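Here the structure is laid out as structure tokens; the discussion comes afterwards.
All protein chains but one are shown at their positions in the complex.
Let's turn to subunit A:
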């Protein structure tokens, strides 16, 4: 039997653990459907905005700067604070290494700083 193609969504366990971490309390299981709906709407809007920002800069590809603009407009990054602060606060080391350029031995910078 061919499996129906579902809308992709984040794993339930992950969503619930993140939510209860930030809520700082235990969360009952019947919250999940509501959360899922909210997340779906959130991502829909997010993608919509990113597309508009990329189009605004006359690009067809969404880039890091589009996401930065979105974070700023959502008020997650205050004025005069770099986005890297957010990255350092919330992302684990492996992702931080991918996003924030660090000088390594042999006069190399990883990841490559594209400007």
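A few notes on this one:
Convention: contacts are C-beta pairs under 8 Å (C-beta built on N, C-alpha and C of every residue); 3 or more make two chains touch, one makes a residue touch a chain; residues count from 1.
Here, contacts and distances are computed from a predicted model.
A chain of the complex is left out here; the name its UniProt entry carries, from "3-methyl-2-oxobutanoate dehydrogenase (2-methylpropanoyl-transferring)", "NADH-ubiquinone oxidoreductase chain 4L", "Probable electron transfer flavoprotein subunit beta" or "Centromere protein S", is "Centromere protein S".
Here one chain is not drawn; of A:24, A:58, A:89 or A:112, the residue touching it is A:58. If you put the missing chain back, the residues of subunit A touching it would be 52-53, 56-58, 65-66, 69, 72-73, 79.
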